[in-house]
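With one protein chain withheld, the remaining protein chains of the complex are depicted in position.
The letters A and B name the chains in turn, as written, and every chain counts its residues from 1.
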Amino acid sequence: MSVTDNTPAKPGFRFEKWAPVILLALAFGLYVAIALITDQTQYLTFGNLVAILGRSIALGITAIGQTFVILVASIDLSVASLISATSVLASVIMDGSPGMIVPAILAALVLGGIVGVANGLVITGLKVNPLIATLGMSLIIQGCLSAFVSNFAGSVPPEFQIFAYGEILGVPAALIFLVLLALAAWAVLRFTKLGSDIYAVGGNEEAARFAGIKTNRVIVSAHVICSLCAVVAGLYLASRLRSGAPWIGSDGVYDLESIAVVVIGGTVLAGGRGGIFGTMAGMIIFSLIDSVFNIAGVDSFAKQVMRGIIIVAAVAFYAFRSKRIVA
Amino acid sequence: MTAPVIEMQGICKSFPGVKALSDVSFDARAGEVQALVGENGAGKSTLIKIMSGVYQADSGAVRLGGEPVHFTHPVQSLHAGISVIYQEFSLLPERTVAQNLFLGREPRGKFGLIDERAMRRETRRVLDLFASGAKIDPDSTVGELDVATQQMVEIAKAVSLDARVIVMDEPTAALNDTECAELFETVDKLRDRGAAIIYITHRMREITRLADRVTVLKDGEVAARFDHVPAPDAIVRAMVGRDIVDFYAPPATDAEIGAPVLTVTGGRNARLKNIDLTVRAGEIVGLAGIQGAGRVALAMALFGQEPFTSGETVLNGTAHNFTSPRQAIEAGIGLLPGDRKKEGLVLMQSVRDNAMLTPRAFAPFWATHKRNANADLSRIDDLLDRMDIRAASYEQDIRGLSGGNQQKAIVARWLAMNPKLLIFIEPTRGIDVNAKAGIYHLMRDLARDGAGILMISSDLPEVIGAADRIVVMQEGRITAKFPRGASERDIMHAATHEIGEPA
Partner (left out) sequence: MSDQATAPAKRRAPFRFNPVWGLLIVLIIAIVVMNPGFAQPTGYMNFLKRAAPLAILAAGQVYVIVSGGFDLSVGSLITLVVVGASMLTNNDPSATYWVIPLMLAMGLGVGAINGMVVCFLRVPSLIATLGMMITLNGLAFMWSGGAPRGYLPDTFRFFGRELIRDVPMVRFIPVSVIVLIVIGGLLAWAMHRTNLGRMIHAIGDNPLAARLGGVPVNRVRITAFMISGLSAAVAGILLGGFAGVSTDVGFGYELQAITAAVLGGAQLLGGRGSVPAAIGGALALTAIFTLLNFLGLPQPVRQVVQGLILIAAVALAMHRRERTGT
């Protein structure tokens, strides 16, 4: 027995379980309140809600992938530059011709696979701290990208712009895609062996290894999933901008924001606890706050300042009651 | 006699600086409980870890069901039918009972997806085999279960793996009387089902109640083997194997015991109820109890790490309310933590840095690290010399030292501060037998110099041998106080007997 030993939690109300829901309700309440106070009730329609979510699709897709790596107690800071690289790569390959859509998507997925495997192997094989490994990877990707392009590159044919601009029954196609992707990710975590292994490795890597789980393989798989999600987000952004932009990932701060979204959704940075629904709640919270700023007319620089504070506050919200000493 | 299921022959194992096992032979048969007993550090855990493939033996052979086996990874032994239930459970607290039972071997149904219904069904079936398992819900989250129930989950895991050999490492350490009785029934059931059970303990009544055969380890060797359960005295003699008198330091004389240094009245917090405790200058007070009884919680409350929320603490005549270790240290308390690596040592730093840690913590930030009001390097070196620490250099990283020497470096940290009250938590855990005697004598010397000492230990013979008085805790309260020389039976009774909530 030691100072750190923890008596089992009392069954009953578990704050962590409900926190994302509480936060979501608060964010929604704030949104409605600001809209009413500033007398801009036009923001309170279903159509506007869909529009709000529509602005966060790339973030949502990235965050789904980030959830996987955070669940195995890793982290991926290379997603932003991978998003940029994908949008450029895909748009350059397509170069306006519809026939090249499929090859471009395949090339992007291959890129994502390579980056994911490389991240995973550096972390598991070379035992490099995941933060440093993926930061290094981010530098490498961004450097390679800047060596080739510094402005909009290639162009996306109208057929591919459907991804970002198409609608099905009045709902943006991309939003439906996001919902389907989230459901698929949820199913993987809930019903497959890989999902079960991911929770096991994140919860207690040694226990997982003793139970015969190939922990390194699980970590690599999580990183591949994360990179593939980033690639999909990059494709979406290329489709939305109609061209590839080498700054799109870092401009959106997708690395940090995807982590923040995951954490707000109740997935713990130490791994093993959390899930996709929390992440989706986190994404909606983020978009609502963003809209609140817009409605309230906060200028974009001040918005950035607020965003930094909100990210820290979100993590603090979960962390500050813990007794653990953090560094 | 049936042939043994598991057989270990001539096992030798050394770690840097320590010979952990020398020529140990050991076996267990189907349908029996083989008790493996010995003091802390006798080599029991090492032997089990070799059996399960966590460590590899330097020499010797392991046979399972007559076939020689060579496990290099614990998962191999698991699949071969050896389940080890460690004191630190290998359960995932965030997952359900069923998910834990099938960790790493989930049944697959349609499309290769996990067949949760089959998982639940099998979990239910296994749990229903045992009286204390029937009340567990396969869908409950493990982290929300109490220790006894978590242990049942571990046992169910072993059963569902069809383990031929089940090793239980001090399974009652954290259980109360009722829970113990339930565990014993479960063990009987396992034996009836034909498993070979290796039961590690040092409690005589459990051996008498459960064991068919007994093997005693001492200092990494087999000290005795009994094909029937002998009288407890015979086991104890084999375990300790020496004259108890000079192993422990002589007790304090009346003249040596002075005024109270510490008095607690009515101390309470979330884990402690109504603590009344006195420690006098010059005496060693032993604090006994089962795991989770609140002994460490009491130490941490005294030390300000998990403070009392009410009650009065008087140290050397002054009332205090410590809310951080720093305040407690400033007032004259020192604490030797129970988990050296997690709570005591700064492993990457030198022996000197470890010994200077506390003196430096109370000196100005910007002053030299070499000397301060509490200590300087030559004084620290003298203290380390006097305790006869074996190190190539005091500038060497402390992680290269043996457990006993590491422990002494932490003691040196406190000696430099001249504390009035020293709290020792499991001071001899994981250190070899000769170093133990050194620690007992060191504690006595400190007491002679006028400090009051509170010693927490899970090793009953140690509490009985080293303390001048014994205080017993259970479920966060003090249930009994004994003078020197109390019997192991009386202490165990006070530590585990059901207590009712006071009106």
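One rule holds in what follows: contacts are C-beta pairs under 8 Å (C-beta built on N, C-alpha and C of every residue); 3 or more make two chains touch, one makes a residue touch a chain.
These figures come from a predicted structure and were not determined experimentally.
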Across the complex, visible chains touched by the hidden chain are A, B
Touching residue (missing chain; options B:G43, B:G344 or B:G404):
B:G344
If I consider the whole complex, including the chain that's not displayed, which of A:S74, A:Q142 or A:S155 touches that chain?
A:Q142
Which candidate, B:R63, B:R237, B:R326 or B:H493, sits in contact with the chain we can't see?
B:R326
Out of B:F130, B:F303, B:F424 or B:Y440, only one touches the absent chain, namely B:F303
Missing-chain contacts mapped onto subunit B
303, 305, 324-326, 329-330, 335, 337, 342-349, 353, 356-358, 360-369, 372, 381, 385-386, 388, 391-396, 399, 413
Residues of subunit A in contact with the chain not shown
3-4, 122, 126-129, 131-133, 135-140, 142-147, 253, 256, 259-260, 263, 269, 299, 301-309, 311-312, 315-316, 319-320, 322, 324-327
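Here, only the chains that are shown with their structure count from here on.
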Give every residue of subunit B touching subunit A within the complex, in rising order.
74-75, 78-79, 90-95, 99, 103-106, 108, 112-114, 116, 140, 143-147, 150, 271, 291-292, 295-296, 300, 305-306, 337-339, 342-343
Which bits of subunit A are touching subunit B when the two form their complex?
1-5, 7-11, 191-193, 195-197, 199-200, 203-204, 206-213, 272-273
